[in-house]
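Next up is a structure, given as structure tokens.
All protein chains but one are shown in place.
To keep things simple, chains are lettered A and B as they appear, and every chain counts its residues starting from 1.
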Amino acid sequence: MDENTNNNVLVIGAGMGGIQASLLLAEAGKQVYLVEKEPLFGGNVIKYEEVFPNMECSTCMIAPKQQEVLQNPNIELMTHSIVEDVQGSVGNFSVKIKKKARYVSLVNCIGCGACYDPCPVSLDNEFEQNLSQKKAIYIPCPGALPNVPVIDPEYCTRLKGVDECSACKDSCMFEAIEYDQKDEILDVKVTAVIVATGFGLFDITAAPKYGYGKVKNVYSAFEFERLFAKNGPTEGNTVLKGGENPNSIAIIHCVGRKELGYCSGVCCMYSYKFSQYLKHSFPDAKVFQLYSDMCVPGKSYQKFYKQTMDKGVDFIYHEDVEVKGNGSKIKLNVKNGKDKDQELEVDMVILAQSLKSTESNSELAKILGIEQDDKGFFVSMTESFEPASTAKPGIYVVGCSEAPKDVPQSIAQAEAAVGKVLALT
Amino acid sequence: MSNDFKPNIVGFLCNWCTYAAADLAGQSKFDIKPSINVIRVMCSSRIDPNLVLGAFLWGADGVLVAGCHPGDCHYEKGNFYTRRRFTQMKKVLETLNLDPDRLQLAWVSASEGQRYRDVINAFTDKIKEMGPNPLKPNPAV
Partner (left out) sequence: MSDKIGVYVCECGPNIGEAIDIDKVIEAISPIEDVAVVRRHKLLCSGDGQNFLVDEIKNEGLTHVVLGACSPKDHEITFMNVATRAGINPYLIQVVNIREQCAWIFKDKDIATKKAIKYIRAGIERIKYHKPLQKKELDANPDVLVLGGGLAGIEAALALTQTDRKVYLVEKSADLGGSVMKFEKLLSHQGFNLGLIKEKVDKINSNENIEVLTSTNVESVIGFFGNFEVTTKPAGEEAGGKSFIVGAVVVASGYNWFDLESTPRYGYKKIEDVFTINDFGRMIEESEKLKLSTGKEPKSIALVHCGGRKELGYCSRVCCMQMMNIGNYIKDKYPGIEVHELHSDLCVSSKNDQKYYEKSKEKGINFIRMKGVEVGGKAGAISIEYTTLAGDKGKLAVDMAVVAPGMIPEAGTPQVADMLNVPLHPTGFFKEGHEKLNPVGTTMDGIYVVGCAQGPKSFMETLIQAQAATGKIFSHLIPGKKIEPEVKVSEIIEAFCTGCQTCLDVCFYGAITYDEDKGVSVVNEAICRGCGNCAGSCPSDAIRPKHFTTTQLYQEVVEALRE
């Protein structure tokens, strides 16, 4: 092989888009470095119990793909890792990847989980939206892959230098705990880079009218996903803060749409999904959807909306809303375009937040030398009809890192990027 | 006698959903009744009625067929076929003088480790109430 060419591709982000791109590239014989910043992979989709519009089990859908990634000899999955530097140009990029210390050997650990219980430190589990606790050595949720825990150095008393605790190491029969692991820098050469860094959700604390953080039982979208997830903090039993099940729930659409200046295209659909979750668990509960525009594009989505309606969900048009506490209940003032505001009283509110770009995008944009738009999404070359390509040859952007999208749109864009990469050689 | 009776259940689990749920139940260290004997198949639609009847004739006190939720099948629609065949199998059991409830169909997805536990444990209790399979070959013979 020519010294200046190689057979490698870097994929940044191991959610749906990154996984699909990696699998296709690997099948074509490319060597893929799949870099994921979290200690587990699978992206946001693994937080969901089910996906619209067919209410399919999310794990059943993505776990086989994850297994394929783990078993594919052409893919080197690097979780808990970040891309620190990229130099060079198409066909010959030099990449620096920082593999953060996990303190648990990916080779030796067999995932038995014997180390969690003995750990004396408990902390909030961010993956579970802080609805449950984890230990300083943990996997984020049952079924997380790779099934190898990680030690949080900010909380582990030994790694902080507070004491000589070795509870996890003592409980491990496989010599998998490695307190002296250090961050590692890996230098690799690749021909092309696919960016698939996914999305974040609109910061609801920035919009006080929704009462989040002040009014009890107002939940973010991810909190509710985890409250319904069978592998989540309540094993899927959706409970309010007091431990009781909700009887009346309002789901507020377009949370952040005005502030962000765009429609995310998926929140209507995931809100209907939430209604279906609720009607499944609590058939007698009142469920209200406070919508503005029903965004149900394409051949299948409107049917899903109709199905939701048929399950006895109430749809209320709203232009604005204010959420206030009222004893153990929540009061909503709904501006619905009529002269007089509508009032609603419920015991649970779920905020259907808009999708936004992830914060790490700006750092990555600098590293890669690619452009972001005013909303923080990466810019693709739509004007020259290359919607997966950036202005920098050899660097491609897919999925929600480029714009809000649903899963099939993200996957299609990932496949398109693969087409571009494979056309390079 | 009901207290001594330890049911023997044959469970055919689809590879993609329920078998994965059974693994997840294990990873979660759930307590599951030892009545269950797991046999892995690629899809619940693979289950030929002969295998179910064979299991009963060999003395199974209960047979569980479990796969992905309808609509989630890894092979498009396999579990719909399973569901249809099931209805027929239940009728056959009646003609054999077997309580059709000894045959159970369950949809358990890959994330439902706890549901897997509940299905197995509840089915075991139900079979316990019914007592042993009357067709069970006499071990003394």
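Everything that follows uses one rule, which is that a residue touches a chain if its C-beta (ideal position, glycine included) is under 8 Å from a C-beta of that chain, and two chains touch if they have at least 3 such contacts.
Just so we're clear, the structure is a prediction, and the values are computed from it rather than from any experiment.
Only one residue in the set A:Pro120, A:Gly213, A:Gly337 or A:Gly369 touches the chain that does not appear here, and it is A:Gly337.
Against the chain not displayed here, chain A makes contact via residues 20, 24-25, 27-29, 51, 53-54, 56, 61, 65, 67, 71, 108, 110-112, 114, 173-174, 257, 261-265, 293-303, 306, 317, 337-338, 373, 375, 377, 382-385, 387-388, 403-404, 407-409, 411-420, 422-423.
Residues 8, 10, 12, 19-20, 22-23, 25-27, 29-32, 34, 37-43, 45-51, 54-55, 58-60, 74-78, 81-82, 85, 139 of chain B touch the missing chain (whole complex, contact as defined above).
Keep this in mind: only the chains that are shown with their structure count from here on.
Mean C-alpha position of chain A lies 35 Å from that of chain B.
Touching chain B in their complex are the following residues of chain A: 49, 54-61, 63-64, 111, 113, 142-143, 147, 229-231, 235-236.
Residues 16-17, 20, 24, 27-29, 68-69, 71-72, 74, 109-115 of chain B touch chain A in their complex.
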